[in-house]
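For this view, one protein chain was removed and the others were kept in their places.
Take a look at chain A:
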Amino acid sequence: MSSGPKKRNFQIEAFKHKVVVDPKYADKTWRILEHAIHEIYNHNASGLSFEELYRNAYNMVLHKFGEKLYSGLVSTMTFHLHTMSKSIEAAHGASFLEELNMKWNDHTKALQMIRDILMYMDRTFIPSTHKTAVHELGLNLWRDYVIHSSKIQPRLLNTLLDLILRERTGEVINRGLMRNIIKMLMDLGPSVYQEDFEKPFLEVSAEFYRAESLEFIECSDCGDYLKKAERRLNEEIERVSHYLDAKTEVKITNVVEKEMIANHMPRLVHMENSGLVKMLLDDKFEDLGRIYNLFRRVADGLSTIRDVMTSHIRDTGKQLVTDPEKSKNPVEFVDTLLDKRDKYDRIISLAFSNDKTFQNALNASFEYFINLNPRSPEYISLFVDDKLRKGLKGEKEEDIEIILDKVMMLFRYLQEKDVFEKYYKQHLAKRLLSGKTVSDDAERSLIIKLKTECGYQFTSKLEGMFTDMKTSQDTMQGFYAAHAAELGNGPTLVVQVLTTGSWPTQSSITCNLPAELSALCEKFRSYYLGTHTGRRLSWQTNMGTADLRATFANGQKYELNVSTYQMCVLMLFNDTDSLNYREIEQATEIPSSDLKRCLQSLACVKGKNVLQKEPMSKDIGEDDAFSVNDKFTSKLRKVKIGTVVAQKETEPEKQETRQRVEEDRKPQIEAAIVRIMKSRRVLDHNNIIAEVTKQLQSRFLANPGEIKKRIESLIERDFLERDDSDRRLYRYLA
């Protein structure tokens, strides 16, 4: 046996057979997979076994050949993309996009299948090595080798832009193909879409619309231009919805807005015969709505419209309030204001979508021009007077409210609300005393509105007037109940007891009343003072009215409605046939200006001339003689003889009212100064002026000069003092 010596040679060798996989294993397996990828790209996948390929890819990863698999995939895919790129480059003319789309579809389908095979690598090898996943890798390679190939990139962009230009000029293009290509760019990532398409698209669009807008603006009017701009805007929005990324919408509309609207705003708005002013004048709601909606889209667009509207309202408003013709009739004046206000309200609600800033601009404009006419407060009060006297007759309660609300709106614009209050008080007094007010509810409703607007202080006197009226009624009832027996058939006296201060009384001399009446008045005086001790009554004969029964020589009987003054004059003719002016003046002691006016209305107004005058002139002379007009006839049994009086105030009256207003303001300004100084202790001049103006704003616009005077006056009376070191500072002296 020869085994003996061999046995000696036996030695334990190191374990040589490490588990080594067939060295060619990886190459073999990869070749199978590589072949499969080629077949997939060649549309020849039907012969492949999915299970086999999946298992091979799995095994490569499992046996640590993931790196080889991955790099093999990259180079194989790159090879095919080069081929595809060549074939796309070779495509002629219009077939270029179609070829690109077709190849893209091939690639995505192949990519999906490759990913299926390499699923295990995607799941395990790629995350742990932080490599790009198969799907994303395929997109990146397509981007780098196809889309960014120097022969494709510019051509693709030009083709896309050219198609869009053609669509803009009215041609029909293959939107489906467009959508696919754009979708591909989006799939490659937002940066690809933006850099390779969106940015140049926006630039080209800007150029296109810049040129188009210049062309349009030369040959169309404002309305037409805006219609075209609106259509272009809608077209772009529609284009985005058909084949672009939704995020592009904002960007492309910004371009259109800038080129077609923002760059031409002043020119459009001020276009001769068709610009904004023309639209406002003609109430072109549709055009105004369009201009609003388009301009709203650009910066400063709305402020441009607003400014033009404001200056237009101011200009026309200024014309309106300073037009002497319009000022002749206060009611018409206010009606015109209300119409103007209604017009712009309608424009703002129908065309400007009730934009708050526009409403504010409207209000500011009205405030501006209404206060240009110093008589506006008077006219507004007169308008109310007119409405409450007769104008509201037959109107429904809601309508009254609407009118009153509108009046309140105008009232709010007034800077000199205290002037309004003065006039309102006068007019209200007249209405109440003559019993001309139509609706107590309407009167009260307006007072409540004034109260909510300006506070209790503003209306307390007005409310006092209503209370007086009510109390007077009760007093008269009491008077007649107490003296029923003695009074019998004599004249009926109706006394309205007015609280001093609440009413706009003018200190006037009491005229001589006819004997019958003065006796009655004495009775009332003693009755009233008997029930209210410590009060003083004085007769305001200038404010009363009287109903007289007159029998003329021809036997005609009339009932005459006259003023107290007129009554005094007429009663003189009970005893005599003719009197001259001086005799009348002596007998009645009516102030001459009032007497002249009163005689004028009795003798000079046609149809109401119960007296006749010698000579028969229009004006009353000191030597004129008067007698009863025996030929007086009237169709009506009741004749109302008004006093010749201008409804508006005359110049001197106006001055007087003005003066009273100024007088009333003084204590208010002083009160405000003291209030402010009491809390601030020390304040400089400018700040006092500012704060006082602010505090009084709700009532009137205080004049700085006047405030300064009030401060001086307060210093004189030791309420304030000037600071010794800084003369601009005032100190409050407690």
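Rule of thumb we're sticking to: a residue touches a chain if its C-beta (ideal position, glycine included) is under 8 Å from a C-beta of that chain, and two chains touch if they have at least 3 such contacts; residues count from 1.
The rule we apply is simple: contacts and distances are computed from a predicted model.
A.B. asks: Of the options "Calcineurin B homologous protein 3", "Cell division cycle associated 4", "BTB/POZ domain-containing protein At2g24240" or "GST C-terminal domain-containing protein", which is the UniProt protein name for the chain that has been left out of view?
C.D. replies: "BTB/POZ domain-containing protein At2g24240"
A.B. asks: Going by the contact rule already stated, which one of A:S128, A:T500 or A:S526 would touch the omitted chain in the full complex?
C.D. replies: Within the whole complex, the residue contacting the unshown chain is A:S128.
A.B. asks: Considering the complete complex, identify which of A:W30, A:Y70, A:Y120 or A:Y424 is in touch with the unshown chain.
C.D. replies: Checking each option in A:W30, A:Y70, A:Y120 or A:Y424, the one touching the absent chain turns out to be A:Y120.
A.B. asks: Check the options A:Y25, A:Y54 or A:Y480 and report the residue that touches the missing chain.
C.D. replies: Final answer for the missing-chain contact: A:Y54.
A.B. asks: When the complex is taken as a whole, what residues of chain A touch the one chain not shown?
C.D. replies: Interface with the chain not displayed, on the chain A side: 45-46, 48, 50-51, 54-55, 58, 109, 112-113, 116-117, 119-120, 123-124, 127-128.
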